[in-house]
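Below: one structure, written as structure tokens.
Only one protein chain is missing; all other protein chains are in place.
A and B label the chains in the order they appear, each numbered from 1.
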Amino acid sequence: MSQQKTAAPKAASETQLVARAQHGDEEAFAALFEMHKRRVYSLCLRMTGNTAEAEDLTQEAFLQLYRKISTFRGESAFSTWLHRLAVNVVLMHLRKKVPQQISLDEVDSSQDEPVKRDYGDNDRRLMGSVDRISLSRAIADLPPGYRMVFVLHDIEGYEHNEIAEIMSCSVGNSKSQLHKARLKLRDWLRQNEGLMTPGEPVVSDQAPTER
Amino acid sequence: MPDQSKQTEKKRGVTLYGQGLVVYLFLLSGALLAADGARSEKTFEATPNPRVTVTNMTGQILVRGWDKAQVRVVYSVVSPHVEVDTEVIPPNQPADKIHLITHLLDPLISGKDQTADYSLEVPMGTNLEIWNPQGSVRIEKLQGDDASVESVGGAILVSDFTGHLFLRSVGGNIELIRPSGRVEAYSITGDLHFVSPTTSKLRATTTSGRIFFEGDFPDGGDYSLSAYSGDMDILCPPSASFELNAKTVRGKLVNEMPMTIRRRSATPVSSANSLFGTHLTGKATVNLKSFSGTIRIRQR
Partner (left out) sequence: MKETRYDRSPACYQFELELEAYMEGENRPLVPAHTRECAFCRVIVKDLEALRSAALAMPREEPSPAVWSNIRAQLVATGAFAERVSLWNWVGQLDFLRRPGPVTAFACLLLLGCLVTVPRTYLEQDTAAGLSALPARTATRSMAFTGDSDALPRVVQELEETFRAREGSLAPDLKATYDNSLNSLDVSIRECSDSLQREPDNSLAHEYLLAAYSQKAQVLSSALEFGEGR
């Protein structure tokens, strides 16, 4: 209950802003933009990997917000509703670029392919080598469905029940897609960004043997 | 030839019958499997004072405190179209927050098919938040900072709880046994039953339900009970030391405790039946109100 007491004032002012924006109040809409712009833009940027595209998509998301805000009935938190709208804008954009992409309504389980399990040894672990640039490249290479769940959960900090609402999938699906996304990222990073510093010997007491 | 064609027909009939039987048995086993409830158990490492929330539609929820730094959840669902989502924050460390949410995969299922039953064992210092509109809730042995339980038609039973307790059921009965700390209990048509409370503050209101109170009033306690039209029965020991402020608009006031009366009136101006008195040294404050219900104060 103490958490609710703390959250109530912020939620109260946002609700007032939404109500005013629904009646065309420019100031209220501008305030909503300020409150949510970073999260929406970050989402667009992580999904596209391109600042110009991300800014275009952010604009489109907020313009759609303005057009659709009168349909917001408060069934979910406003931020969840807005981010669902933004996710749809992003996925529509990606679908136009590569037509055979996933459906907008569900994280498509047909993306499921066997995930490679490369059992390295201690010297081959990623610890210390996951820098921002490497990770950004790896994320850009993920299939859109995996990418969206990973970005929403591990980067943007959404919880699975929020992702389920945004992505119209079950929480179980969200968890499963996240796990697969992480394994795919791990594989990409190990293969593309160098597993070991060149010249270092393999130090292992469990050397691979022939099958 | 006609015999052969008859035999062929017969064979075809048997084959069709056999296929039909297989399909029927398959569907029947599927139905039986679907009807069989699915039971799951999960255990999470937790901090000593986690916040655990349970959001359900209907079914029984039982929560017990234990002395482990773990939250153990056993749940079962009736329908395969109902799943329980669990969320642990932060993951992979002792949990500060655990959310348990009953999730309907098919929005068209209704009634008993929505049932999910939960049994939780949680650290004693857990803060709890439960929403179970059509189901019952039972809480035993918790000492968290606060617990909040809301229902619409379900009954709520809490025993041996210490902390701030907020209970609301629109139509369900609320029963508290040996609560300690601060209590708020609200119902519209449900009964409120208190046994041996040692709370410093207690607020309870019901509109058409009844109130039963059995126990002492601890020193310094502040108790306010209101039953609009239902009867109120207070049963306390001879050693209870309290200051009483009781009033009703049209109901009756029946007092069997020896009291030093401060004021007793049925003034024509207000038509209120009221009793203001002190039992022993008046160390606790007891406010009792009704509109048309009878207020009875009796000695145990």
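Assume contacts are C-beta pairs under 8 Å (C-beta built on N, C-alpha and C of every residue); 3 or more make two chains touch, one makes a residue touch a chain.
Everything numeric here is computed off the predicted structure, so don't read it as measured data.
Colleague: From the list B:Arg168, B:His193, B:Arg210 or B:His279, which touches the chain that is not on show?
Modeller: Checking each option in B:Arg168, B:His193, B:Arg210 or B:His279, the one touching the absent chain turns out to be B:Arg168.
Colleague: What is the set of subunit A residues that contact the non-displayed chain in the whole complex?
Modeller: 1, 4, 8, 11-12, 15-16, 19-20, 22-26, 29-30, 33, 37-39, 41-42, 45-46, 54-55, 58-59, 62-63, 66, 73-75, 117-122, 124-128, 130-132, 135-136, 150, 154-157, 175-176, 179, 182-183, 185-186, 189-190, 204, 206-209, 211
Colleague: Contacts of subunit B with the missing chain: which residues?
Modeller: 42-45, 70, 86, 88-93, 95, 110-111, 133-134, 148, 150, 152-153, 166, 168, 170-171, 184, 186, 188-189, 203, 205, 207-208, 224, 228-229, 247-250, 269-272, 287, 289, 291-292
The rule we apply is simple: only the chains that are shown with their structure count from here on.
Colleague: Could you grab the centroid distance between subunit A and subunit B? Build each centroid from C-alpha atoms only and quote it in angstrom.
Modeller: From the centre of subunit A to the centre of subunit B is 38 Å.
Colleague: Going by the contact rule at the top, pick out the subunit B residues touching subunit A in the complex.
Modeller: For this pair, the touching residues of subunit B are 51, 83, 85, 87, 89, 99, 101, 103, 105, 127, 129, 145-146, 148, 164, 166.
Colleague: Spell out the part of subunit A that touches subunit B in their complex, as residue ranges.
Modeller: Residue list for subunit A touching subunit B: 1-3, 159-161, 164, 170-172.
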